[in-house]
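With one protein chain held back, the other chains of the complex are shown just where they sit.
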Amino acid sequence: MTIRARVSGAFLAAALSTTAFHGAFAAEDTIKVGILHSLSGTMAISETTLKDAMLMLIDEQNKKGGLLGKKLEAVVVDPASDWPLFAEKARELISVDKVSAVFGCWTSVSRKSVLPVFEELNSILFYPVQYEGEESQRNVFYTGAAPNQQAIPAVDYLMENEEVERWVLAGTDYVYPRTTNKILEAYLISKGVKPEDIMINYTPFGHSDWQTIVSDVKKFGSAGKKTAVVSTINGDANVPFYKELANQGVKAEDIPVVAFSVGEEELAGLDTGPLVGHLAAWNYFQSVDNPANAEFIKTWKAYTKNDKRVTNDPMEAHYIGFNMWLKAVEKAGTTDTDAVLDAMVGISVPNLSGGYSTMMPNHHITKPVLIGEIQTDGQFETVWETPGLVVGDEWSDYLPDSKDLIADWRAPMSCGNFNVATGKCGGKGS
Amino acid sequence: MYRILRTVLMTLILWAAIPAAGLRAEEPLRDLVNALGTAKLSNMDEHIAALAKSGDPKIVPILEALGDGNLYVRKADGQVFLTHESGTALTLTDPLSGESVGEAPKSALSKIKVNNGVRRAVRAALGGLTLLSPDRNQRLKAAQSILQSPNADALPTIENALSAEKDAAIRTLLEQARATAILASDRPGDEKRQAVQTLKQNGGREALPILSAALGTADETLKPEIEAALASIEQTQALWAGGQNVWYGLSLGSVLLLAAIGLAITFGVMGIINMAHGEMVMLGAYTTFLVQEIVRTSFPGLFDWSLAIALPLAFLVTGAVGLAIERGVIRFLYGRPLETLLATWGISLILQQAVRSIFGPTNREVGNPSWMSGAFELGGLTITWNRLWIILFALTVFAGLLFLLKKTPMGLQMRAVTQNRRMASSMGIRTPVVDALTFALGSGIAGMAGVALSQIDNVSPNLGQGYIIDSFMVVVFGGVGNLWGTLVGAFSLGILNKFLEPYAGAVLGKILVLVLIILFIQKRPRGLFALKGRAVEA
Partner (left out) sequence: MITSFLIKSLDRTILVAVAILLALAVLVPALNLLTAPDHPLHVPTYLVSLFGKYLTYALLALALDLVWGFCGILSLGHAAFFALGGYAMGMYLMHQIGARGSYGNPLLPDFMVFLNWKELPWFWYGFDMFWFAALMVVLVPGLLAFVFGWFAFRSRVNGVYLSIITQAMTYALLLAFFRNDMGFGGNNGLTDFKDILGFNIQADGTRAALFAASALALAASLVITSGIVRSKLGKVLVALRDAESRTRFLGYRVEHMKLFAFTVSAMMAGIAGALYVPQVGIINPGEFEPGNSIEVVIWTAVGGRGTLIGPIIGAILVNGGKSIFTAAFPEFWLFALGGLFVLVTLLLPKGIVGTAQHYLARRRSYRAEAGSDKEPGLPAAEPMAAE
């Protein structure tokens, strides 16, 4: 293959050396796993950790003897937080490196960018981040939380335990906060919250001057009703946001902030002393106390040779996704995409929160929902958790156009947007 | 069953072990304390209220520990202890006697969980308990927390404290707290009317929620008064809001000024389109991080001084990096300003990736020293300490730089070289040395800005990227080559942005500012303060 590529592309030398590079060193008896996480650019801050986590998982699996008697081989590329480059690199991983599955993406736009590629070349993507839902694709497994596995339980918690009546929905202006806030707004109104008790605010990416907004929140919170902030503010902007909260004296006891994008990794850049009591909703916290998690944290710290490295929810999602994939490949006896896709549904593996997660027919997984409060040591303490597991709901019940849709990738339905009202596959129909 | 038996047994043994009658009086209290260990989050507030009712000052440290998450229960016997961490073990203190009872491994104890509700209950209970404390600060804190959790039951306590209180600040708080409590109580209408007036006079924004809450339950005669009070407070608030916006604008302007001022030297004075400027800011922030790490591990007492230590170091580090860049790359590019853009862009990529490789891609924690934390009220304005210091710092740096450029021989040489290199050279100025020093100066100042910005923003490899465009806008808007222009440009853009933000939102506000800059440049193609003279046509 290498020789052919070289000849055919005499004038296209550039890209071909990529082929040569990967092709020449790849021994034939490995199973390749693609890792598609940004290692540079704006998203490197979050995604690099996931690359390391995947390398560790693959390493551990190889120590256990690999898969189907072969060693696993990681193929790492850097899509550099450049969304079209994600598509290019996905194509390269699948058609040049011939990987069996890809673990990757963080932002919604990167996932949207690679979706057509996975569909066209029929490969498998594991997507580990909480996202807005409204999607179910045959070639993608969503191991992060859908809005009903994070946002809605968090709001329920605040309503019941903190008796919150007034809501600030603050987010970065992109699709995840927009959709989540739409769903939450509909949900809150269905629970009897008045529209004037909901304040929605959007800010640009990387917003760093939060003075006005924090003071607006304070003002909004001084109307005599218990107020809470539901934050879908994206990674980078959180540090200045929390610093401003702390400095303007917004205490968790008075106006709690519950965040969906702030995990252990983000808190590592903050002095959490003044933030104790602010909340986050996830499906996993590093502080979860059970043997599997303790083992995972130990391995992670040893692998990164850094005693201070923290674990977080998307890492757990990769842990679950990777183990599910291993099990499905073993079940199918091959890494062939179609066989693995069939084998995946119904696979159940232990998660790190002390239970089992199962791959559902809609390619989302079951997870517990945990609400945690920030502690002085930068960790979360679980103050509440769902009694059982929550099934990821890809098409929200609170949006008018998606409430009739379901996804079921088992034969004979095999459809990502089946309309139960019309009984047809393909959305709302006409 | 077993557990109950064990508890009973334990209690019996303890009973037998207690020798003196004096300790016997503690017994109900100890039961109450130990009950915290088995309480659920949902009924914890009842337990706290029960403890608070005892009125015993001994429970103050217990409640404080509970709020801070330092109260643990021993798994073996259900005894509750105050703890503090010592390595992997916990040092235990008896909650009532205050005596140390040795250490225990963490696994033998479990933490009593607290959430916001519990912390609120603790705060309210502590307020009532410490209201008569001899320590002024404690009383102040108590008065504040009482004010935050109004409760009609606390009324006698408040009135009791008010009669004994001499300190004016605390009295004001207590009077407000009393008014608040009265509104929540069933006292007669006259007293309530009085309370509304008190709140109207003393209360700022804090009075709003209290009054609006009271509005819901008040009877018809009181309602118009409350509404009038609300309206009057809101009116004053609206007036202050304008001032608050100016303050926010000044504070944003100071950040812009800090980010841009180094660029005003390297780009404005020297004409180098320095795309690596943001990375110099980032290096300054990372220097601060390193200094704080060392201070934390080796000299924890010096933490409040960490920024002061970091400032000169950041200047030296980034100055040295700047010097290296100038000597290694830029000196070959004088007279080709556009090509400096390419080279410095390349340098910025390298620096970013280098920092990412060394420190990792994630945010690093840079703490606020205590004198930069929190806020204070000035009339109706909320002024945060870190912003105040940053404004002062930005102005100081600006003044220092102005002095250096205008009043020192080195500044004279810098201006001479940048205005007419060949003439300066003929006059005996060693232009290469001056070039190198000027670039190092600009970079060093960017590094100092990084120290300040580390206080309000992420310390990550992307830090500089967020400021580079804004910095260029400020320098160009103000007029290239003019330090005063940078100052005025930074503050006017900051204030403009903050006045647009409440109406247009953060995103649209920023877009409008950019469009206004574009239009402004059409009007004044060389910025706010255009340089005049022959040097202009470069």
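Worth pointing out:
Order of writing sets the chain letters: A and B. Residues in each chain are counted from 1.
What we mean here is this: a residue touches a chain if its C-beta (ideal position, glycine included) is under 8 Å from a C-beta of that chain, and two chains touch if they have at least 3 such contacts.
Worth saying up front: this structure is predicted, and the values here are computed from it rather than measured.
The chain that is not displayed touches the following shown chains in the complete assembly: A, B.
Of the candidate positions A:K32, A:R166, A:K182 or A:K367, contact with the hidden chain is made by A:K182. Contact with the chain not shown here comes from a single listed residue; of B:A343, B:V366 or B:L500, that residue is B:A343.
When the whole complex is considered, the residue among A:N247, A:S353, A:T366 or A:S402 that touches the unshown chain is A:S402.
The residue touching the chain not shown here, chosen from B:N202, B:Q353, B:S425 or B:S492, is B:Q353.
Of the residues in chain A, those that touch the hidden partner chain are 3-5, 7-9, 11-18, 21-22, 39-40, 76-80, 82-85, 87-89, 91-92, 95-96, 107-109, 112-113, 115-117, 120, 134-135, 173-175, 178-179, 182, 202, 204-205, 399-402, 405, 416-417, 419, 426-430. The set of chain B residues touching the chain not shown comprises 271, 273, 275, 329, 332-333, 336-339, 341-343, 345-350, 352-354, 357, 469, 472-473, 476, 480, 507-508, 510-511, 514-515, 517-519, 521-523, 525-527, 537-538.
Assume only the chains that are shown with their structure count from here on.
Inter-chain spacing, taken between the CA centroids of chain A and chain B, is 30 Å.
Remark: chain A residues 39-42, 44-45, 48-49, 161-162, 173, 201-204, 206-209, 211-213, 215-216, 218-219, 221-225, 236, 239-240, 243-244, 246-249, 252-254, 256, 265-266, 268-271, 274, 276-277, 373, 375-376, 381, 383 touch chain B in the complex. Against chain A, in their complex, chain B makes its touches with residues 41-42, 68-69, 113, 115-117, 119-120, 123, 148, 205-206, 208-216, 244-245, 248, 251-252, 255, 352-353, 356, 360-365, 367-368, 373-375, 382, 384-387, 455-462, 465-466, 498, 501-502, 505-507, 510.
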